[in-house]
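Each chain you see keeps its place in the complex, though not every chain is here.
Going in written order, the chains are labelled A and B, and every chain counts its residues from 1.
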């Protein structure tokens, strides 16, 4: 039996060139760097990888590139969701051939399906996939997967885990309660690094965290410290990573903040395929300066030439918090947070 | 200048064969029948047409078939949304060549974008599309398009209308108030036939209504009676169509109820690509019998052999209402209604 999925799987960003095409050379250089920095696995074609903005051929090419770069050094969890069951199974077949460890399949998108239909969809895949399957629950964007559904799907040996991006600890605990007694090998991965340490403490096996594109070494350290019982140090680091995460997530259209910060680590990722308005582009300059200041505090990059305002957590003095707070308030009002 | 989009545009269902492939012959027969029944236009690759469950090639083929069947008899409004701006523009180009009157482009899906980003996305399309563009707002499933955004997009001549599936009359009135003074040629189409008559009365130019796959002649009559000021008759018919609409919409996973009812008009549409559970299939039999009874009341089909329970609107006596009510209650609880 293959080993359980564990640790930090990076949901990799895509590198584009000046014409908006996949920049293969830069993508390979980036993936290799991630492996060198110690991430436990690679996860192409996730939400961070903008899978819905790529063509079928591009998604395939990215998985192929990723499997080649991984070369067995780390497992690849390949996002394989396509337009329907038949197309998705074709991707599963192909990615098995590329050497992926498993596929990750998001719950049906666009239409909001009932739990019964989500179950029927994944059952078809569980019965016919030639490769291990990880479910992907992201209720913000796709039909939700609930606890009874995950429990029933765990009866299929092909289904080996779930990635959950809800960030809801009690929900994760309910899934673990329902599944672990009957499937101790089942893997629970959180997509919400804002609470990675608490998620590991309640029993998660790891995370698929967009931040590990930017700070792979620290995300891994968070995992290791928590596993080693160094809770206090882990929690202190968790708070600092939360600050970075919020600064990448809220003021930008996802995943642009993560892409901008990853560029500061020395990669040329190009522009996302979602166009920006002039205002958004102007805002980005200021926001990226904030990101650079946080990364500079981690010692990851040089601080910006113009210097960094102190981050006092005092809303009257602290421009950084204000920007983030402003956006968070909007998102909280929207009910997304 | 091309004429304004007006009347009932049918967001056509797809005909599949036994292997789940597009059944071209039956699709052509169905499209021809719709035209014969008097719909004002055809709208392939909408939500009713399950565009997200088709491949790129299938979406193209369906538009080609539709344009060929229309043969200039009715205008074709072709759903053209693809993975990104570049791919979408390529579809626009192609569909212009097929002879489509205009394209309909849904707001970006999956990620929930800010108003600013929705504007940036459609601006790119408005600037570069070789064919007239209709915006498609369906906040239940895709990033919402708000009033200021529609107002700004109306400044581009290529943007000639909006299809709105929110069903919110006040929102439609706000759009009309904001746009019509500066763009009298701009077309407002409602995707929510539950309130088609009121929408026409507040000034909508027509509808893109899934029910017109099943009762094209009646949907058209609703339009004509309202235009002719026969409000009372229109409203009486509206109430009966609401009953049918609810019975197709709520108890089924969309668009299965509409597909089942369209089959009763004499077409073989096959199974949708979203798999069903055994329970769902069993339920369908009962639900389809209810649909048949409503259609029989319209004189459209023979009543089922086992007869029809009277629909008294008395919940203690009326099985039909109970089924629909039960599902409606769930949906209301979900906040979808």
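As a working rule, contacts are C-beta pairs under 8 Å (C-beta built on N, C-alpha and C of every residue); 3 or more make two chains touch, one makes a residue touch a chain.
Source: prediction; values computed, not measured.
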{"item": "Given 2 visible subunits, total identical subunits the whole complex contains", "value": "4"}
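As a working rule, only the chains that are shown with their structure count from here on.
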{"item": "Rigid-body rotation angle, chain B and chain A, from Cα fit (steps of 5°)", "value": "180"}
{"item": "Gap in Å, rounded to a whole number, between the CA centres of chain B and chain A", "value": "35"}
{"item": "Footprint of chain B on chain A - complex, ascending", "value": "20, 47, 52-56, 83-87, 108-114, 116-117, 119-121, 123-124, 140-142, 253-254, 273-277, 279-280, 336"}
